[in-house]
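The complex appears here minus one protein chain, its other protein chains still in place.
Letters are used for the chains, namely A and B, taken in the order the chains are written, and counting of residues starts over at 1 for each.
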């Protein structure tokens, strides 16, 4: 065993190379997220308004009390939850349909896929402007459907339009994730189910859905967290008017328009905690279906 | 061209597992040697160590008399054919074959000439401008071979080069490989898990198990004189029949009746802790329909009667499966062989595979009188697996002395 040493030497070199290659990415990711989030916890414990920098002071959990007892926060929270639940549910249904179309269509598969990628790729703000002008009385082709009333000035219709814009923009992404799951369903399995006498619906629910479950969960998790961050569409469509602010809008308004770093940071921390809870619940409820959980294998 | 010597070569991993242990092997210049064994036996690791793709933990590897332990693959001047063929998908067939020559910085004219030559030998000329993706499996395999032979290396290493081909093509390519090797006369080490390939291709076969060499020799010698239970069971298709045998009153009590023992075996068995239980091994072709045996042969063997379950007529002869009563032979090596063959169910009972003459009128379901040759049987020690009938390198059945 005299030549045992070079072998572990080799192994050591492999480790070192692995760390060396990962270090820059890991460093950037952690520095730009971990440090600021900790810093924002620190900021959230202070009275810190940039308009009155002299009044900066440590005030413990007072900011949290202020935010959590504020009805604007809870309205925004409700709006965000509503948008999240509705859009993700609709997107799941539509996305599944679109995934089936993209996966199985007999004609023009390339065209459908190309078309579906446009909402995914387009800048959200651009799409939001398109929807805004579409519903603007006088200008828009859709506003005329409603006798020239202004749907973006009323809360219910505004929220509906925001959700429509969200759904239009992100359904293709959902569909692509689901299509990846569809591709995992072996064709033979479907044939076997057919010969066993399963109807098309039964094949879908009993054969395809179980195989696709991990892909569905991943898609749901990602889209839920993403939907919870809704910001761009609301900013352009209503600017948060008529109580259509999401929590992100509210945090932004407190920070940039209100220049209140303390309250803004408090909201940041609260949003972070909420997202963490959602992610945790997902993983707990559905098991560890998160991507990367099986990433241990080599080559 | 060169000889390859492995001198107590071992491979162990940091976690303590030993993949290859003290392998001693001398491969002569121009020899065609096969490394064979079940998966995980260390044959591929051994090949990779010769190639330089894996470090040697201890021992010495010499190619052409030179120690090459610490040399990079590129400095060993050997070519390798991979199981996956490992053709460069972004290069044409010509570029694939020219790649090693271009790396060796040969001039363009020489490269073209060598590639054309090799392509001609392997009938690849019309395919030279295609990409690997547009080739059939057999064509890819030939390109992989072409890339190996084009630079006339000291040795070829082949890692299961035919295992991705379908059965018919594999048989065909076997002869191509064999002919090519004879023509070029280049030292070749060939890894396979297929014992038929091992038997048909090599000058010598190395049987490995659990990282250690079990036996080295020409195919026929391994077949006729297996050193142990593992080699006996691994070589041959259908494989050797193994039956439980108890030593009683100077005879072997087996499911086929009482088998007499020769003097030498008896002497050995009378030794201090000789086992009372043995394993009797008989190859399928050493059985014959008792009707078809002449008297002279009858005297050299013995007979038994058993029901014929299944008769498979191969044309040239018949494979007949008999059920025999009695205990099954058991040994670690036999279980390992069964696991490797994927036979995790045996169907229960003792099954006997025999190869009888095509003229035998045996019918499925009937009781049949069967003869077997006592001169060709083997006796194994179930604990060590050693072949007790092997005497000075030769076995002579149980009767020999």
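FYI, contacts are C-beta pairs under 8 Å (C-beta built on N, C-alpha and C of every residue); 3 or more make two chains touch, one makes a residue touch a chain.
The criterion applied here is as follows: contacts and distances are computed from a predicted model.
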item	value
Complex member absent from the view - protein name from UniProt, among "ABC-2 type transport system permease protein", "Carbon monoxide dehydrogenase", "NADH-quinone oxidoreductase subunit D" or "Carbohydrate ABC transporter membrane protein 2, CUT1 family"	"Carbohydrate ABC transporter membrane protein 2, CUT1 family"
Missing-partner contacts on chain A, residue numbers	14-15, 17-19, 21-22, 24-26, 28-30, 32-33, 35-37, 39-40, 43, 98, 101, 104-108, 110-119, 121-127, 129-131, 133-134, 138-141, 143-144, 168, 172-173, 176-177, 179-181, 183-184, 215, 218-219, 221-222, 225, 228-229, 231-232, 235-236, 247-248, 251-252, 255-256, 261, 264-265, 267-269, 271-272, 274-275, 279, 290-292, 295-296, 298-299
Missing-partner contacts on chain B, residue numbers	51-53, 72-74, 78-80, 82, 84, 86, 88-90, 99-100, 103-104, 147, 151, 157
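By our rule, only the chains that are shown with their structure count from here on.
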item	value
Distance between the centres, which are taken as Cα means, of chain B and chain A, whole angstrom	58
